[in-house]
Every structure is written in structure tokens, then in C-alpha cells.
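Omission of a single protein chain aside, the complex is shown with its protein chains in their original locations.
What follows is chain A.
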Amino acid sequence: EVAYSQSTGQKEQLSRCLQRGIRRVQDLCKVLQLPTVFEETAVSYLQRALRHPSFHLVSLEKKELLGGCCVFVTCRQHNWPLTMGTICSLLYAKQEMFAGVYLSLQKELELSVPALSLADLVKTHLNSFRLFQHAADVPAPFVEDKEKMVARTMQIVELASETWLVTGRHPVPIVTAAAFLSWQSLRPAARLTCTLARFCKAAGVDLPPPAHLRLRELLQILLRMASQLAWLRVFKMDKKTVVKHIGDLLQHRIFLLKNAFCLEEEEEQRAAAPGERSPGSPPAAGGAAQEEGSPSGGKRRREGGPGPLLPPCLTNPRKRLRTAALSASDLAVTGDEPISDSEIEQYLRGPEEVRAFRKAKAW
């Protein structure tokens, strides 16, 4: 049998670059088991991109990545959870180069790409875990029911989202840390001694480096929530023991978070000096912008009391915030001041210095 495209020479009308790109898109769609409509959309994007002048003269390496970018954009538009890491590993591409091509494609073709849905990513990421069936290299106590684990991981990810742990962060380490906590909490007796690294090894997934930090942050949030739960106040909670109570904490999550906020708001208002106003509404957990009582006070931890729920980079700042104001002499600069010779001399070497430098450098 001869295909129609072969007998009519349809393929010969396409450039070699485009043919290669279409083959790459088709292969990617097969590997990722995407529906046929995804392939058609990705191919149409690829054709548009290669016709665009911005992509005519790019390197062949970048043209190879264009196909992957089109598949990635198509998946995101259909809310199919696919991370850049997955596509880059399939293309054997560096993430920096892929990112550059992807951003150019998005800009030049004016494509609207919705955000990655964390809920869908949780389900897809957990699908790759090898903990849901008995296997020779998976100890029996480690095997877990998939639906329970997915449900609990989703709740922990939602908690992370509400407590500023997701915004601005890479999603996969958060999902990994949340999966680990949910897995531990479902059978704590047998699993508390297992580390995150061992868990990932047993599950057959990579351990992304920031997952340790995300785990630590999640445990800090859970410990603070546990301090608000009446029947847990009598116990001395630490990062091991709090895992046993994750179920209860998640069940009363909204109440516990709101309680933590209200407690800190009241303490701030009581501690405020007489006559000092602190305008602002009580912060909502899911609002688009978080308002603090006073412009500068909201970001500073009050001494001696629990701080407000802030992004971790604000509670543990690594960079000093720039607050230096221009000095009077800086403000007086016009750009056209006269420049004296003595000012310039400091930037020139003397003859002896030049001789010594030339000798040292041996030019």
C-alpha cells in the first residue's frame, strides 16, 4: 500500500526541518500517550512557529526544541499536567535553553498558556510512584493504597498553597514532600523511621534537592497548627510525632489556620502603643493580596510572640531589603559638573607602576 501523502508528494512540499519537527512531535505524543487532538494542535503550532521570522535563523538545536515546546504548550492549554523537567528529559535538552525557546514561542505566537494545575500534577506525579503494588524491592509495610495517598497528598498540597509555601516555588519538590508526609501519616508506626531519600528510592522517583526544605517548612506549619489543637496541646510535639496527627490537623485545617491568624492579630492589636492606628482587615487565607496591619510592621516579626503567617523568605530573609535613600550630595548631581585632573589621575597608573605591571604580566 502506498500512502496518499507519498503518491502525491505531499511530504516533499514540507521542509526537512518541518518534517523532522513533526516526527519529533508525533514521537513525543506517543511516548506521553497524549490524545490525537493534542498532536494536531502541537503540529499546527510548530508550523506557525517555523513560518515565523523569529525562528528562521535560530540554531538547529533550538529548532529541535521547538517541537517539544509546542507539545508542552498544548498540554498546558488542555490542563494536561506535564512539567518542563519531563519534557527536557525526553528531549535530552538543558532546561535553560528549553526555557528560552518556550518563552520566545509564547511571546512571538502570542499564545495564552494557563498555569500548571497542582491538583492534576499531584495525580500524575503519584502515578509514577511504585508504592501501590507489592514488589520485590518494596518492603511490605511500605505499600499503600493509591486513592488514600492521593487524597491526603492533595490536602497537604492545598495546605502548602494556603500557607505561602507554593507561591514562587517549583511545584515538584512540594508534591514530593507532601507525598512523603501523607505516606508516613497513613501508617506512622512502620514508616516514621524512613527518610525522604529512602522513600523516593523505594518509590522509584528522583529526589529533587529543594524537597528537603519544603518538607521542613511543611512540618513547621503542621507544628504550629498542632499547637492550636486542644487535645494536642498536652503533648510535646516535634517533627516526628506531629506526623501521627496529620489526619486530624488536615481535617480541621481551615479552623486551625484561621485560629492562628486571629490569635496573632489580637496580640498585635493589644501590643500596639496607645494612639497608634493599625488599619487593615483580618487577612483571608485564599485572597489574591495579603494585607498587613501596618505597612512596615507587617513584615517584621514581633519580638517575644508568634509571627504572622508570611512567606518563608520573609521570616528568614537572606537578603537585606534595600532601604537606602539618596543622600543630599547624590541629589545634587546634574551630570555636567566639571571634572578636575586630580580626580582622573587616580584611575591612571604612573610610569613606574606601568613598568612593574608590564614586567609582571610579561606582555
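Following the convention adopted for this analysis, a residue touches a chain if its C-beta (ideal position, glycine included) is under 8 Å from a C-beta of that chain, and two chains touch if they have at least 3 such contacts; residues count from 1.
One rule holds for everything that comes next: contacts and distances are computed from a predicted model.
K.L.:
What name does the UniProt record list for the absent chain among "S1 motif domain-containing protein", "Glutathione S-transferase", "Cell cycle control protein" or "TATA box-binding protein-like 1"?
P.N.:
UniProt protein name of the non-displayed chain: "TATA box-binding protein-like 1".
K.L.:
Could you tell me which of A:26, A:47, A:77 or A:106 touches the chain that is not displayed?
P.N.:
From the options A:26, A:47, A:77 or A:106, the contact with the absent chain belongs to A:106.
K.L.:
Touching the missing chain, which residues of chain A?
P.N.:
83-85, 99, 103, 106, 110, 112-113, 115-116, 164, 166-171, 279, 286-292, 294-296, 298-299, 310-311, 313-314, 321-326, 330, 333-337, 339, 341, 343-349, 354, 357-358, 361, 363
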